[in-house]
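Handing you this structure, nothing more for now.
All protein chains but one are shown in place.
Note that the chains take the letters A, B and C in the order they are written out, and that residue 1 is the start of every chain.
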Amino acid sequence: MSDVKEEHREYKTDEDFDQDFFRNIERKSNIWQCIQCGTCTASCESGRWTALKTRSIIRKVVLGDLSVLKDPDIWLCTTCYQCYERCPRDVRPTDVIMELRNYATKLGNISPNHRAVVGYLKNYGHAVPINDEVRKRRVELGLEELPPTAFKFKQEGDDKDLKNIEEHMFDLPPVKEDKKEEEEA
Amino acid sequence: MKLLQYPVEVLYAKMSECEYIEPEVLEKMENIVVFMCNECGQGSANTAGVARMAYNPAIRIVRVQCTGQVGPIQIMDALNNGADAVACVGCCLGACHFFNGNILSMHRIKLLKKLYKELGYSDQFVNQYTSRAAEGETAVGDFDDIVERLATAIRKEGTFKDGC
Amino acid sequence: MAIKENKIQKSNDIKGEADSKKEEEPRVGVFVCHCGHNIAGTVDVAKVAEYAKDLPNVVKAEHYMFMCSKPGVQMVKDSIEELGVNRTVVASCSKNQHGRTFAKAIEEMGLNKHRHQQVNIREFNSWVHQKEKGKATDKAKKLVEAGVNRARKLEDVETRRIPTTKAALVIGAGIAGLRASYDLAELGIPVYLIEKLSTIGGHMTQLNKTFPTLECPQCSISPLTNGVANHPLVELYTNAQIKSVEGSMGNFEIEVEIKPRYVKDNCTSCGECAAHCPVEVPSEWDSGMSIRKAIYKAYPQAIPATYVRDKKNCIECNTCINVCPVQAVDFSMKTETKTFKVGSIVVAAGYDEYDPSEIEAYHYGQEGYEDVITQLKLERMLAPGSLTNSQVLRPSDAKIPKNVVMIQCVGSRNDQVGNKYCTGVCCKFAIKNARIVKEIYPDTDVTICYIDVRTPGLNFEELYKSAQEVGVRFIRGRPSEILRDPISGELRVIVEDTLSQTPLKLKADMVVLSAAMVPPEGIGPLGSKLHVLRSKEGFLKEFHIKMNPTLSSKGGIFIAGAIQGPKDISESVAQAGNAAAIAAAPLVKGYIEKEMLVPSVDYDLCVRCGLCKTVCAPAAIEISDDGTPMVNEIACKSCGMCMPACPTGAIQLLNFSDDQLLDEIIAISGGGVVCEDE
Partner (left out) sequence: MVKENTFAFFLGCIMPNRYPAIEKSTKFVMEKLGYEILDMERATCCPAPGVFRSFNKVDWMVAAARNLCIAEQLDADILTVCNGCFGTLQEVNKYLKENEEHRNLVNEKLKLLGDYEFKGTINVRHVAEVLGYEVGPWGIEDLIVRKLNAKVAVHYGCHFLKPTRIREIESSEGPTIIEEFIEALGIESIRFKEQLTCCGAGGGVKAYDGNASMTIFSEKMKNIDEVKPDFILDICPFCHLQFETGQDYLNKNKGCNYDYPVIHLSQITAYCMGMDQEFIGLQYQLMGRDYIFGGEEIKKGEEEAI
């Protein structure tokens, strides 16, 4: 459950759920077959320590509970695919969580570290850019100083690949500055 | 006392997942003759009916003992007399009540398709499917497939009647 | 196929009498049904009746609220009486639904029931085109017109009586097979009971207690096993399997291969041979929980009591021959084949337990996971006279387990591995065992990990409550895996208790998997020899799930018990009784009534190419010496496959001839005009 304490209120009503928000989530009809047997949460290696409960996430998708998109737990899934392998209803929870992350990104819930990683890709062409220390090691090992990837071509001035990627790919919603929008969402 | 009566549509209306076909192609499909064997063929159409699964009304079902009984003569008669497409729906392979009727009819229809192709017609007018009496959705799936294939054939070359 | 002894009747003399009927002028009566608003809600029945009125040869066209009601049927009868209608067409529901009602009605009026043509405008039309009312009405008109065209040329079909051989064969001597054999024998029908294994009783004798009343199965089955084994009319053959099946309903001819027991019948079952036999092999009957010798008796109360030698494991040291006080052991016995002539066959081959090693996360059967067992193995441990003399001991170190975890739905309700269906029996099985284990060892905590507990029916809720009462712990969650600590060898079951949303790591000295019921091994060849259909899960397919669960897809062959699908003992017994009853019907009556819907050959057109023989699946067409085909009336299944194969159209199935089909096709494919010239 989300950590914000619910103030005292009567039953949850239909308005709290938006059943057709997930109408074009992939393999929707399979997700609705989920019998809540808990195999995914029991297989979840990250959920064993963290607050990630795969089964309740799938439950929220089935009910259409949109709080799952703001729930930080969906970002704790290490995509180890154990639940994908063992789900008796073949709901493929890993893909569902990945899609939820897509929805969450559109809402703007992106962690700054991930935003930085996208920045690396756009500037250096790699999620983990090279540094001088490693360049020196490459020479010592008899390899070229820069691996023949897009970054090397950018160093030599031809950076059309990275420019194209930057323009057309992974444009994330802007960082949410004001807190007001946080409360209202 | 008005009995609380759910409209029949609400109870079971299960629309077929047939892809969208534009109206002008749709109205070109007046009737599609489907030979269904007495055992699983019409059984599955029966289950589809009981489950109120809707499909294109151009589908007209002719009951035969077994799809093995439907020869090229019957199919050509149907097409010559104004049917837009002909199909046979028999029991699933290996489960024919008469042992290999559906396999025989599959071979016959394959040859017939080849013949129509050589004569310059599209080979999508004749098809063979299998279904099981317990599965209504298979029958509806087959009907949708017939309609879709016919739609592609009509879009490409027009109906059988105008000698495409 | 071997030539059959049944009398082959020359098919062309039937054709003679049929001609005389053809001349009389067809007078068709059309009746359109509202079926409440099932049809009338979508199809404008008045218009359809009105359209039918002016079709050629139609003398009466009516529409009525409920054709299948008494007044509805009476309306049909009156039309025959008053207007001399000799062909009837009813446009209402499907043939299986009320086709027979109207057929019987016109038969009462003296018309042959095959002169009725049922047109389905409900399942095939009104129910499936509720949104297109206009088109549905046009379609109904076309369907009725096709029905009329078809009805015009319908001819009489004679029903004939075929004598049956008064004997029955029962395959499989489990609880269902025994019950069926006993019931058949009690009806005075000689029964040949064949069993694949060396002893009868099936899985029931392996159980420790039966649910829900916790009776001992040995006591409840032994009157039946003894009753059947010593019944004067029952011939019991163990170690026997079917070789081939010929003939058709009422007259089967079956070859059975009986493997030798290598022990003659004068064996007093004193057990000396087993005592001295050096070979030790895990006992299959005890599902691996105890050891048996190469020469053995499966269990003390086994019937037949003679011992049996397992040739595969026997090292032929001949000690058993020397030791046997009555020289019953004889290695020279050969496999015999026997042929039986029977009227009906009842298949009751039972089930096998699902092999959970397919689910790799549970590591069943892997080295280091000996303590992961199945419910049947637990039953064998708890049963009296077992190796562990009804103590629950861990297979790895023979200690009493401190905590037992039972996992439900192993190999069931799973789309990825195992079977999709729910067996419906494991919850009752597991709860009964859990309660027994808890009662014997109160300080062992027994946990059942379930998804949904399914214990429907009388006395089963009490069984569930009694398990809770005794202290069995129920955790709602499907365990994801069984972990083993390589060093300490301890087993851990990882499961999320979904009700309290907490993942748990349960300590488990012993894990019991409730494995599903799957079709028995060897059902493939059996099914193909009997020409019987199987369902997609592999069990034998019943003719109709609700109305005829014990008739197989082929006439004369009946199925009972777990072979038709997973079920418990009481249901199997009920099915066995039903199978015996309907199997005995033709035998007690002495004859079978078959409608002679058979093809007739026009010998002028026939070019003696023999194609019809090659196409006929039930091999009902024989080529006589002068090259002309002869139809065997009884074996013919009236499928009509010979018609398209015939290049000249010489062979025509009665009531399904080419020209009848042509009329129907013309009507339905929009042409509308009946071509006059022949």
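Simple rule for what comes next: a residue touches a chain if its C-beta (ideal position, glycine included) is under 8 Å from a C-beta of that chain, and two chains touch if they have at least 3 such contacts.
Only a predicted model underlies this, so the values are computations on that prediction, with no experimental measurement involved.
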item: Visible contact partners (per top-of-document touch definition) of the missing chain; value: A, C
item: Chain not shown: contacting residue from A:Ile35, A:Leu63 or A:Ile130; value: A:Ile130
item: Residue in contact with the excluded chain [from C:Glu215, C:Glu360 or C:Glu593]; value: C:Glu360
item: Contact set of chain C toward the excluded chain (per top definition); value: 360-361, 363, 366, 481, 483, 485-487
item: Positions on chain A contacted by the hidden chain, ascending; value: 45-46, 48-50, 75-82, 84-85, 92, 94, 98-99, 101-102, 105, 110-111, 113-114, 116-118, 121, 125-131, 134, 137-138, 141-143, 147-150, 153, 160-162, 164-165, 167-170, 172
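Here, only the chains that are shown with their structure count from here on.
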item: Graph class of chain-chain contacts, one of line, ring, star, complete, other; value: line
item: Length of the line joining the C-alpha centres of chain A and chain C, rounded to whole Å; value: 51
item: Interchain centroid distance [CA atoms averaged], chain B/chain C, Å; value: 30
item: In chain B, residues with contacts to at least two other chains; value: none
item: Shared interface positions of chain C, touching two or more other chains; value: none
item: Sites on chain A touched by chain C in the complex; value: 35-44, 47-48, 53, 55-56, 82, 85-90
item: Of chain C, residues touching chain B in the complex; value: 37-38, 41, 94-96, 120, 122-125, 127-132, 135-136, 139, 142-143, 146, 531, 533-534, 536, 541, 545, 553, 615, 617-618, 637-641, 643-645, 653, 656, 658, 661-662, 664-666, 668-671
item: Residue ranges of chain C in contact with chain A within the complex; value: 361, 409, 413-416, 451-452, 476-481, 494-498, 501, 503
